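Sharing a structure with you now.
Note that this complex is displayed minus one protein chain, with the remaining chains in position.
Labels for the chains are A and B, by order of writing; each one numbers its residues from 1.
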Amino acid sequence: MEEKTILELLREQFPAGLKETSALLGDEVAVIDKEALLQIAAFLKNGPGEFTMLLDLTCVDYPGDESRFEMVYHLFSLTRNRRLRIKARLSEGDLRIASLTSLWKNANWLEREVYDLFGVHFDGHPDLRRLLMYDGFEGHPLRKDYPLRREQPLIPLKE
Amino acid sequence: MPTRIQKQARQDTMLLNMGPSHPAMHGTIRVMLELDGERILNSEVEVGYLHRGFEKTCEYRTYFNLLPYTDRLNYVSPLICNVGYVMTVEKMLGIKVPERAQYIRVLMSELSRISDHLTCLAAMAMESGAFTVFLYNMKAREFLWDVIEQTTGARMTTSYIRIGGVRADLHSGFDTALKKAVEETRLVLKDIHGLLDKNKIFLNRTRDIGVMSQEDAISFGWTGPCLRSTGVSYDVRKAHPYLVYDRLNWEVPLGERGDNFDRYMVRMKEMEQSLRIIEQAAVRLPKSSRAFITEGLAPARAIKESRRQRVRRDIALSPNLEGSEGVRYPDILASDMGLVIPPKEETYTTIEGLIDHFKFFMSGHGLRPPKGEAYFAVEGGNGELGFYIVSD
Partner (left out) sequence: MTEETKGRPPSGRFITTQFNSLLGWARKFSLFHYPFVTACCGMEYMAAACAHFDIDRFGAGWTRFSPRQSDMLLVVGTITHKEAPVLRTVYEQMTEPKWVVAFGTCTVSGGIYGNYAVVQGIDKIIPVDVYIPGCPPRPETVLDGLLKLQEKIQRQDQDWRWKKKRS
C-alpha cells in the first residue's frame, strides 16, 4: 500500500520531472528528469517520504544508447522501512547533474567516486576531485570504453 | 599539490601523515592529521590505495565466475558477502533455495560475523595497548575457522555459497566441531569482558572519544554496528528479513552515546547474539534423510560402466569435499536446470547430466537473468552490504 502512495505522491507533485515509475521484484523505481533531481530529492527527504538515508549513489554506462550514463540513487527511510531507487539519464555531451551534498553528507564522497570513475560533473559539490585513482591518472576507468588492463603506473616498472 | 589540510592548518600545530602503510595492519588508508599535542584538531583522509577494480573486473566475468571476487570484498567475513551476491542473483532469477541450505547459510554467515567482530575488536584493543586481547581473539578465531574449513574447504575466502544453495552439505563431525568452537568463543568473550570492560585505561581511551550523534550518523549513511552504537535500531536482518532470520529468536543490541566504547560493546553483544543464532539454527536444521556414503564405486569404474548402462550404485567421489556428493544435492541446491551445476556423478555418467553441464558452462548459455536490475542487501559485518546488479 505504502509504496504506491510514495510513487503516486511523486507523480502528483512533479508531473513534469517524473518520467516513469515501476515496482518490479519488490524494488520501487522512479526515473526522473535530471533537472528536477534536487527538488525531488529534497521533497523525498523532508516530505512525507522521510527518506533520511542515502544508501548509495552510482552510475551505469550503457554504451551505444544516446543518453549513455544513468545515475542511480538508492534512498532508504528508517522510520517507514522502505527503499526507493531514483534514476536519471545523462548524455555524453552534457555530463552534469546537481550535487546532493546539501542534503546528505555521504553524497560528498560518493559523488567524488562517480566523478573519478565515470567523469560525471556535479554542480555545487564543494571539493570535486579524484577519490580512488591517483593524480596523474588519465581517463575514467569504469566507462565501458576504458580497456580493462590498461595500466598507468606511477613509478617506472622493471621487467 | 597542497592538500586541503595543508591549506587550512594553523601556525603552531603539527601536521602528521599516517601514511598508507601504518602499524594498524588492517588495510591501507592515508590519514593526514593536524595535531596539538595528542589532540587531533583536523584530519583529512585519502583512500584508494586498495582500489582493486572489482566492479570493472566483474563485468568481464560470468555470473558464476565472479563468486571468488565477492569473497574479497569484506575479507574478514567473506561468507556474508557471498550470501549477499548470491541472493541478489537469486532475486533476479526467482530461484527458491531449499530450506536446509538456508539454515546452513545462516550458520555460516553467523560464524563469519563472529570472526569479523573478533578481528575488529582484536585490532581495536591492540591499538589501545591491550595486546593480550588480540591474541585471545585470534585463538578463538582459529576454532571458528577450523569449523569453516572442515565444512567449506578453505579457511577464509571460501566461495562456498552458490547460486541456488551451498556447495556442500555439512560433514559428519560438524556438531562436535561447532560445539567446541562455540564453547571456546564463549570462554574468550568472558575473558575479554573481564579484561576490558572496567579497565580504566581502556575506558579512558574509548569513553566519549569519537562521539557521533544520531542525525550525523544517518546523514553519513552509516549502517551496522556503528549506527547501532548511536542508538538507532536498524539491522537488515530484522528490518528486511532474509533467509530464516525471522524464525529464530535473537535481539539487536544498541548503544547509547555513539562513542568508541559503545561501538566495542555493541560488537561484543552482537557476538553473543550470533552465538545464540548459531545454537538455534544448529538444532532447527531440517534433518537430511540421506546418509553419508560409506562405500561406493570408484569414479573411473563408474565412468567405464556408464558406457554400457546407467550406473545405479553409489559413486564414491574421493578425494572431494565431504558432503558434496550428488545424493545430497536436493537438500542443498535448487534444481533449476541451467542455473546450478549438476552433480559430478551425473555429469560423467549420464547424458542428461552432460547436457546440463554444457548448458551451464558453455559461453552463450549459462546463467542469463532477464533484462533488468535488482538490489538486495544483507547485514554484513560492517553494516548493510547491498548489491546492485544490472543485467542486459
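To be clear about the criterion, a contact is a pair of C-beta atoms (placed from the backbone, for glycine too) under 8 Å apart; a residue touches a chain by one contact, two chains touch by 3 or more.
Quantities reported herein were computed from a predicted structural model and do not represent experimental measurements.
Contact with the chain that does not appear here is found for just one residue of B:4, B:52 or B:96, B:52. Across the interface with the omitted chain, subunit A contributes residues 133-134, 141, 146-155, 157-159. By the touch definition given at the top, subunit B reaches the unshown chain through residues 19-23, 25-28, 48-53, 56-57, 68-69, 72, 75-76, 119, 122, 134-135, 138-139, 141-142, 145, 155-157.
Keep in mind that, in the parts below, only the chains that are shown with their structure count from here on.
Note: centroid distance subunit A to subunit B, computed from Cα atoms, is 27 Å. For subunit A in complex with subunit B, the residues that touch the partner chain are 24-27, 52-56, 58, 60, 72, 74, 78, 81, 83, 85, 104-106, 127, 130-135, 141-142, 144, 146, 148.
Those residues of subunit B that touch subunit A in the shared complex are 1, 4, 47-48, 51, 53, 55-57, 59-60, 91-92, 216, 218-221, 223, 232, 234, 239-240, 372-375, 377, 384, 386, 388, 390.
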